[in-house]
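Removed: one protein chain of the complex. Kept in place: all other protein chains.
Every chain is named by a letter (A and B) in the order it is written, and numbering of its residues begins at 1.
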Amino acid sequence: MIELRDVKKVFNQGRGSELWAVRGVTLDLEPRQVTVFTGPSGSGKTTLLSMIGALARPTSGRISLDGKLLSNLPERFMTQVRRRTFGFVFQRFNLIRGLTVLENVMLPAYPLAPDYGDLRHRARALLTQFGMDAKADDKVEWLSGGEAQRAAICRALINAPRILIADEPTANLDSARSRELIGLLGELQDLGKTVLVASHDPLVFESARVSRVVEMRDGLLAEGA
Amino acid sequence: MLLSPAVLALNGVSFTVTLMLILAAGFALQVIRHWDLSSGSERQLELERRTYLIATLVTWSFAAAVVSLLLFVYNAEQLATQFVGAMCATGVLNAHPLGWPTLFLKILIFFPGAAWLMLNRLDNQAPDYPLVRVKYWLLLGFLPLAALEAGVQLGYFLGLDPDVITSCCGSLFTADGDGVAATVAALDPGWSLTAMYGLGLSVLGLGAVHGWRARRGASGVGFALAGALAFAAALAAIVSCVALYVYEHPHHHCPFCILKGGHGFIGYWLYLPLFTATALSLGVGLISGWGHIPSLTAAVQADGQRFTAAALALFALFYGVATYAILTSNLTMTGVWW
Partner (left out) sequence: MRQFLRHQRYLIDYSLAALARRPGKHLALLLVYTLVVFLLASVMLFTQSLRREAALVLAQSPEIILQRQLAGRHDLMPAEYLDRIGRIRGVSAKYGRLWGYFYDPAVRANYTLMVPPPGSPEHGEPAPGEIVIGAGIARTRGLEVGDYLSLRSARGEPFTFRVAALLPHSTELVSTDLMLLGADDFRRFFAFPVDRFTDIVLQVRNPREVRKVAEKLSLALPDTRPILREEILRTYDAVFGWRQGLVFVLMGGMVLAFVIFAWDRAAGLSGEERREIGILKSIGWETGDVLRMKFWEGAILSLTAFFLGYLLAYAHVFYLSAALFEPVLKGWAVLYPDFRPVPFVDGIQVATLFFFTVFPYTVATVVPIWRAAVTDPDAVMR
């Protein structure tokens, strides 16, 4: 259960380029649901997701996760929570070029320094689950859009997080792959995970697998959210 | 001024360390003034980022200081040929009034540095950074010490004049000279060994007491004090008694010659554990008083136990090696001392 209370975020405060990306959002998010955040670009949905996912701290306001305050944690502890709880899938996949798919999938676990054999095993299992084990030793530059997206999802799941956050996951995919992806997200929900998606793609927010749609505009929730 | 590369390096390092600490201190001041963990403002975020830089600067300074101490002693050893009357590092240090102060300052820097790093490690384990202001105030106090060391060392090297006739350890550490060194050397071996072992027992005992639960500040501070006293007693005992057994000579009191290869490098086995153990015990004393802060209680206990155990092991190693040196030596002083 994620609770947001009057969350605000500003960039470049005090300077000419000051920008209030999020202006005061109060929201409760239920677990084990697929929630989609929509709105035009600049509406603050990406920023909001990054704060929910403990990637950034709100300038003011509070975010709690299962009753425990998340927003006032210093970076070290925020990262610890994030590692355990959240997995991220980015719009541009953000895989590290020059490394293989398998290495990319294992990367988020490095700071935890698990046993190497165990980690490799886990990574391969994930890749197999998502149909990517044939490509495990290929360099990521050679993957197609859909394959890269699946690799990114595997990477997001390596530390077995409860909550998956995806930012514009279908932006670089064609319709068929997009539908496949939405199906994958739905499967994850069936496995008990909470899925939060930011997207302005109608294929996403009009899909039947989506439990809730939150609309945003100019850093605030649009009326009737 | 002696223009050898080692001297240049020593001065360069000390000044660089001072500069790094000045930088760290500057940031520390900002943190002390503006730190507010509950705020998510950009300034607070920047300050949090800065703490990483400060910690890195202090860690590197500390590491450099340790190596610089070793280099200083070795260099003094090597310079001995330049000075009339000097046969080892002692003579070189004695050739100028700032020689011994430089060495003492270099040793002294080691302890607060280690203790600060331990305190920093403790503070980092609590999500609310309760000791932020405390530790950065302490850091500010650390800076003058480093600057003093750099200045004194520079003064020493600038003032070193190879034409000055100096004395070697034989005449400096001899019982009938004057000065601190002579007084230490003249200590009755029986008394100094008793003091060393007595304080050794007390440090081991207090360490065991504190390490059992590691919850109370009083036992931690007691351990630290015992550690400091044991350190002083150990050094005195080395000069007045243990070194003689190592050299197998009843009048060779030099504390540096035991580092040489001819004696199996036993000096390292004595000094490294002793210094590390003392530093750890002082650190334990510093961290033990914060158990009342809820976010730190568990960490204080865990760290306290871990470091106390390490310190005890190293103290034990030191006393073991010292005893070994005495027992296996060919020098017998029964009838003379015992």
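A few comments on the model shown:
Methods note: a residue touches a chain if its C-beta (ideal position, glycine included) is under 8 Å from a C-beta of that chain, and two chains touch if they have at least 3 such contacts.
Keep in mind that what you see is a predicted model, and the values were worked out from it rather than measured.
Across the entire complex, contacts from the unshown chain go to A, B. Checked against the full complex, the one of B:L53, B:L201 or B:A298 touching the unshown chain is B:L53.
Across B:P130, B:P162 or B:G289, the residue that sits in touch with the chain not pictured is B:P162.
Residues touching the missing chain, restricted to subunit B, are 2-10, 12-13, 16, 20, 49, 52-53, 56-57, 60, 64, 67-68, 70-71, 74-75, 78, 81-84, 87, 162, 170 (touch as defined at the top).
Taking the whole complex into account, subunit A touches the unshown chain at residues 46-47, 49-50, 55-56, 75-76, 79-80, 82-83, 88, 90-91, 94-99, 103, 107-111, 113-116, 155-156, 159, 167.
Quick note on the criterion: only the chains that are shown with their structure count from here on.
Look at where the CA atoms of subunit A average out and do the same for subunit B: the two points lie 50 Å apart.
By the touch rule above, subunit A contacts subunit B in their complex via residues 10, 12-13, 57-60, 71-77. Subunit B makes touch with subunit A in their complex at residues 37-42, 45, 48-49, 124, 127, 129.
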